[in-house]
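Written out below as structure tokens is the structure these notes cover.
All protein chains but one are shown in place.
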Amino acid sequence: MSAPFLPAGDPVAPALRGFARAHAHLVELREDPVHLRARERDPRRVVGLVAGGGSGHEPMHAGFLGRGMLDAVAPGQVFASPHNRQVLHASLAAAGPEGVVHVVKNYTGDRINFGIAAERLRHEGVRVGRVLVDDDLATDDTDSATGRRGTGATVVVEKLLGAAADEGRGLDELTALGNAVAAASRSLAVASRAQTSFHTGEPAFDLAAGELEYGVGIHGERAATTIDRPPLPDLVVRMIDELLTGLPPGPGELLVLVNGMGATTQLELYGIFDQAAAVLEERGLRVAESLVGTYVPALDMAGFSLTLTRLRDGWRTWWRAPARTPAFPVLDDVNEEGR
Amino acid sequence: MSAPFLPAGDPVAPALRGFARAHAHLVELREDPVHLRARERDPRRVVGLVAGGGSGHEPMHAGFLGRGMLDAVAPGQVFASPHNRQVLHASLAAAGPEGVVHVVKNYTGDRINFGIAAERLRHEGVRVGRVLVDDDLATDDTDSATGRRGTGATVVVEKLLGAAADEGRGLDELTALGNAVAAASRSLAVASRAQTSFHTGEPAFDLAAGELEYGVGIHGERAATTIDRPPLPDLVVRMIDELLTGLPPGPGELLVLVNGMGATTQLELYGIFDQAAAVLEERGLRVAESLVGTYVPALDMAGFSLTLTRLRDGWRTWWRAPARTPAFPVLDDVNEEGR
Amino acid sequence: MTATAAPVLRRYAESVAAAHDELTRLDQASGDGDFGDNLRSGLTRVLAELDRPGAELDRPGAAHGFDVAGRVFLDEVGGTSGPLFGLLFTELARALDENPDGGWARGTAAGLAAIQRVGEAEVGDRTLVDALAPAAAELERGTGFAAAARAAAEGARATADLRARRGRASYVGERARGLPDPGAMGVALLFEALAATKDPGFSAGLC
Partner (left out) sequence: MTATAAPVLRRYAESVAAAHDELTRLDQASGDGDFGDNLRSGLTRVLAELDRPGAELDRPGAAHGFDVAGRVFLDEVGGTSGPLFGLLFTELARALDENPDGGWARGTAAGLAAIQRVGEAEVGDRTLVDALAPAAAELERGTGFAAAARAAAEGARATADLRARRGRASYVGERARGLPDPGAMGVALLFEALAATKDPGFSAGLC
């Protein structure tokens, strides 16, 4: 028994076809090897922005293709890194006169495949910068060489980089900016039900009613700890306080991302945001910007993640700069813009 | 045991607070009685657009508040009609010189509460038009006085009405347009897992693995029929063919909405869209416009609905007209717009 | 025929309190079980307003009480029935204000019309309209409060044989048959209270 509404065989190819068809005015799907390209691009942009990774986390990344965000995306199979050749071709499609920046979530497969593509691009004379997103506090273990996983902060990185790239900034500046955003961000995720395994149609792991995976990842691996589900306010306080401890010191203006893991309702996510904002303000911090919704899910997992980013000068403007993509919402201010 | 990430007690109030905070540039939350208002409005608009209904279907309706769509919204408790006083105050906040149009999904509670608000508004000298959305083919039973339920087509109605209202059209014209869009639309929904009951934390009804509720509603009521889940292609063919039989005759240009019921992934939804578009084209129809995503869910139900709308002259332009709301995506064409 | 609103509402509140459990049971059988609560709590709020010191003086006359009840039921009472009763009370207030004597017939008819405009129920759909319509017809003919009350009670009782075509009860199909519609019983109790206000010995034999 497979997942209820996925076709037998390859679930990614038909979804990409449907996606490209539904958003034909914004994106283009290219085959052999599979990658997607934004149709529109700010003429000031001199560096192409390329992201990619396993599928099953939609709308990330392809939903952020378009003016103000990404130029090309290399989608892998479900939870599997894209092939280096996909990254290579996505990069060639995206490269500006100053080259490309790769936004890479910190997973071995992604690092290696983007790394190989970068080697090949350099052989072809294309400059490559790498932004490594590694925000997941649950994997902040000094013992491991693999480092923290990349999760929700990817959206923040992609948005800020996109806006900065639209101002014509160069490769090194963008690479530094992306890595600075990742460094200023930490995330933590919990789940009350595993995602449906694409292969079996059953939950990928079992959780008893009232249990919570604390510090869960986005690829169906279990968290290091399973806890009894605390009342929501206590849970949010605990997560926020751990995030504030893990977050490097910096400005007290925060961007807060409340991200759904797949099956979590907007009723839940906005309620969690209300709670999180209250806790942060009690701690003397300012919630300057926010994003609430299902942006980096793990298929249909029930749960949510919180991401905090300490905002440096100028980042708010980039966050609110208009983006014309399939999935990023309207954030620019009416009164400032007066479109 | 309650739903995992909803606060005990009233789940709607905190979510509304969080929503209004996250989208403060677009919407305003007002208390006593609770309703929401769009901050921005096309100056040409002479009729206010008001919608409302039970909560648990987010982003509908509050996610469609803003320039190009709705002016005010009255949210009820989970799956419960808003109180007539909420509708009254939402309408007073939205009314233009020519009055308000109510977008009402066809449920007894909504009809009655919007109806009472309309009586009260007329007593106060405000003109009211009613658009009744009743697109759900599964309840197309000539025996029942209640008629078809209102589901996915609501999004289509709200988008087209919004764009038409922005052209300064009057009350009667908008009312007629909204009802014409509803009449030209039919929907059908299936579910492989019920939503989590807000009260018990358990699925609202049981479905065995491999079973499918066929013709399910958005309030947790079971469908009239439970079937063995067919392979996805067969399921889509069956749904499309029933929709085409139920849809009144008209133009062969269609708008297709593939809507997630809550826990369904974008991988699934875009794959379904790809399939549906292929079947429709085989039947000689043209998929001129589309929308794919979770727009009218039933909390976290696993399933999807298909909505077909036969597009009349001018409707495509209204569909693509820019909307600045929390949830409606970018549809306008780059090349036409050149923003 | 004349009667002022406040004593009718007080008597109505008493009989609804007495019938609360029975009304709850009826709504459990055909709906979601909140009808007794909705009606009782609405009337409690109305009486609290009427008993506020000085309230009687605010606006004396036949209508007083129904305007309060109209506002309370429209604004604060939940369920499908709450605001429908609110419409009825509002129309009674308006009619009694204009004509303290003939207002009952006019107000009941206008209330029925508003309820049907809004709720779209016909006689026979197994709703409170099945009690309200016969009461309105008797008052129209001028046969008196007792006749109206008996007609409402008869209409309410007869809903036991009907299959619901409106409201939540329409979803349970045949299951509710055999028991009367709670909303119709609630309306019948109102007209019984009206008749008993004139003639304290009157009973329509409802609960």
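Read from first to last, the chains carry the letters A, B and C; within each, the first residue is number 1.
Definition applied: a residue touches a chain if its C-beta (ideal position, glycine included) is under 8 Å from a C-beta of that chain, and two chains touch if they have at least 3 such contacts.
For clarity, every value in this text was computed on a predicted model and none was experimentally measured.
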In the full complex, displayed partners of the excluded chain: A
Residue of A:R30, A:R120, A:R238 or A:R316 in touch with the missing chain, whole complex considered: A:R120
Chain not shown: contacting residue from A:G109, A:G168, A:G201 or A:G250: A:G109
Per the touch definition above, residue among A:S55, A:N84 or A:T325 touching the missing chain: A:N84
Residues belonging to chain A that touch the chain removed from view: 83-85, 108-109, 111-113, 115-116, 118-120, 144-146, 221
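Note that only the chains that are shown with their structure count from here on.
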Connectivity without chain B (remaining chains kept where they are): A | C
Dominant interface by contact count, named by its two chains: A-B
Relative to chain A, chain with the most remote C-alpha centre: C
Chain nearest the overall Cα centroid: B
Gap in Å, rounded to a whole number, between the CA centres of chain B and chain A: 28
Chain centre separation (chain A, chain C; CA means) in Å: 58
Cα-centroid distance, chain B relative to chain C, in whole angstrom: 35
Sequence positions of chain C contacting 2 or more other chains: none
